[in-house]
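What you see is the complex with one protein chain gone and the rest in place.
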Amino acid sequence: MTRLRRWLAVTLLLLFPISAAAQTPVDGDFAALVGALPDASFAEVEALVGRIAATNDDRAIDVLEALAEGDLHTLDSNAAVVIVRDVGGDDHAFDALTGESYGEIPRRGSSAIRVNNSLRRAVAAAVGTLTLRHPDPARRLEAAQAAFDAPDPAQADALAAALDAEQDAAVRQALSEAVARAVLQDDAATVPDRRAAIDVIAARRDGVALGVLTPLVQSPDTEIAEAAGAAVERIERARQMWNMAQNVWFGLSLGSVLLLAAIGLAITFGVMGVINMAHGELVMLGAYTTFFVQNIIRTSFPGLFDWSLLIAAPLAFLVAGAVGVAIERGCVRFLYGRPLETLLATWGVSLILQQTVRSIFGPNNREVGNPSWMSGAFEIGQMTITYNRLWILVFALAVFAVLLIVMRRTPIGLQMRAVTQNRAMAANMGIRTGWVDAMTFGLGAGIAGLAGVALSQIDNVSPNLGQSYIVDSFMVVVFGGAGNLWGTLAGAFSIGIANKFLEPYAGAVLAKIVVLVAIILFIQKRPRGLFAVKGRAVDA
Amino acid sequence: MSIQLALDGVNRSFDGFKAINNLSLTVEKGELRAVIGPNGAGKTTMMDIITGKTRPDTGDVLWNQHIDLTRLDEAGTARLGIGRKFQKPTVFETQSVEDNIALALKDDRSVWATLFHRRSDADTARITELLDLVKLTDARDAMAGDLSHGQKQWLEIGMLLAQDPELLLVDEPAAGMTDAETMRTAELLRGIAGKHTVVVVEHDMDFVRALNCRVTVLHQGHVLAEGSLDHVSANPQVIEVYLGR
Partner (left out) sequence: MTALIDRRMGIFLAGLFVLTVAIPLGNLAFTDRFVPSYVVSLFGKYLCYALLAVALDLVWGYCGILSLGHGAFFALGGYAMGMHLMREIGDRGVYGNPLLPDFMVFLNYDALPWYWLGFDMFWFACIMVLLAPGALAFVFGWFAFRSRVTGVYLSIITQAMTYALMLAFFRNEMGFGGNNGLTDFKDVLGFNLQSDATRAGLFVLSAIALAAGLLIAKAITNSKLGKVLIAVRDAESRTRFIGYRVEHYKLFVFVVSAMMAGVAGALYTPQVGIINPGEFSPANSIGIVIWVALGGRGTLVGAAMGAIIVGAAQTLLTGWFPEIWIFVLGALFIFVTIFMPQGVLGVIENTLRRRPAARDLTTAREAKA
């Protein structure tokens, strides 16, 4: 690397010796250089700009930027070079060298130093070079990136010099890339230099690098073309990897949503054998609970907004759970052992719940806000991860884990499993089966409510919210194998990932159709799902 | 005599549990055979394998020494001439006793044949005859679901006979019957053996004794002993695993 840099520096210096040898005024005399501006021709001004920049004077950036903007004037009264700034709507003049204010000046009291486009470019380049030495690393990084985005061979030596002086690693990186791009832009650069530059750019491994290098594949120089070709291929491979990683992430994210929607169903359908078509509406109730809580917080306790989801979650669990218990006691318990009838009755319940919510809250989408910790995104390599999706994944897994513990490790879980396996025996042992049924159903419903809290963050909260998940969540449970929570987990994530991997090829809708058809075919092959409960008892 | 049914080295496991373990068994044409064994000995699984409900992991099941039963499903084995009666009587509860027998009558089982089927006088006569045999003449028009448990058992036996199978697999026919009915069932089965091959799975030792036939003792999925009831009863292993408990 050091050799490369020396190479670059030396060659660039040889190729672009600092132009226009100084006459008057003397190099390094900032005041004199600025003073020479008003009377110089465009060509001379351009030379002066380079020399002003070369002084590295603190005032240089201000002066040059004002020049490019047409705000650098000479006062008619005393011929002083001033920067004209807008102060409260009036033009005020400030001395370019001392910063001293001349106060408000009349409109015709000064004349601007004229600039043309070529001059503006020269100023921009000079300012860029100057900013490269700014004390703030963030500004230097910005300048380096700006230099990368607008490559100019003429700037290459300045960049290389800045690179040599630079201490900050991130800025060094950006600078070396800017140098490399400037070299590539320069038709006169030597082949080894350009190859080295290709390597530097290729190391970025992103779309920008691809954009820079792809045209070079057509380069008349075979060596360059080959090097660029190889680099492009490497980058493409890396991008494919990142793409895949991004798809996996999207898939996991969709999977977590499916898991949330389906996991309550895995309890009611999988464990109890009850087809609860109102499950989606329980999710919807959870989402509306969130809306309701946020509304109260917005009007009465705005400071608590970031806590709204944490407050809504237990409430949603209770609301949906209570409605679930009511459904079980009022309707489902008359229909045990008749799954198809349960399906119809709970469908009726779902219609009533939907219409009730529609009557109370109206048919339109309701606004549910993201708390600050759920907004925004961060990047890993070339993939973007939004915080809300990340939290939902975490939340889904947490709910799953808690549910698993409840089912496996707590007395109520034990009773639930006992009633499922042998109702009569459980009743004989003193378990109140009716109460356990209600609690199991309530648990499934409560989890649907929790799902609603999460889904309110990424989906429209409307009375139809539940309907859009019902087919999907049944698919997850059936695919994973009823009665097996791990199956539901695996089912949700594999359906999510399959969907997202198909989407780039087939489009969102077609991908969904393909996944549905695949599941239908899968059910033919394994009618009891991925993790079926096997054994002789199954179809006895 | 020729061999009706032969199981050779049959294995089947469920989730690692070996329900059938290297089971070999032959039944001759026209033979009456009782199969006994403690719970979990593999009796029902054996029947499932013979009738094509369950596929064995390994081993052969041959019908008349040349047809591989493991390739057929339930309907296939039934059409070949294997009739099965379940432990728990299953009849078509919402249809009349007569219709139950009519559905079981040996006939073309294809969709088109049943769609355009007209019952012949011979069919009706055969139904009458069978109802008489299983003592359900009076219940001819009754719903099968309204019958008593014992009557359902008889109806199922009637349906089994209506199929006119070569081999009858009968799972605990005496369950839920009175002593007199049990004896009559044994008599009936003895009567049809010879013309048909009959394999009876039973727990009730009095019933097995009344059948007066060769007995196979199953234990943990394989044959423990075979011979007359007195012979196997004297077998110390049998006493230990089955009678001893």
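Per-chain numbering from 1; labels A and B assigned in written order.
By definition in this document, contacts are C-beta pairs under 8 Å (C-beta built on N, C-alpha and C of every residue); 3 or more make two chains touch, one makes a residue touch a chain.
Predicted, not measured: the structure shown is a model, and the values here were computed from it.
When the omitted chain is restored, the residue from B:T70, B:S96, B:T128 or B:N235 that touches it is B:S96. Check A:L75, A:V217, A:V248 or A:C331 against the missing chain and you find that the one touching it is A:C331. Take subunit A: the residues that touch the chain left off the picture are 275, 277, 331, 334-335, 339-345, 347-352, 354-356, 358-359, 467, 470-471, 474-475, 478, 509-510, 512-513, 516-517, 519-521, 523-525, 527, 539.
Interface residues of subunit B facing the missing partner chain: 51, 53, 73-75, 78-79, 83-84, 86, 90-96, 99, 102-104, 109-111, 114-117, 119, 141, 143, 159, 163.
The rule is short, and it goes like this: only the chains that are shown with their structure count from here on.
The distance from the centre of subunit A to the centre of subunit B, with each centre set as the mean of the Cα atoms, comes to 67 Å.
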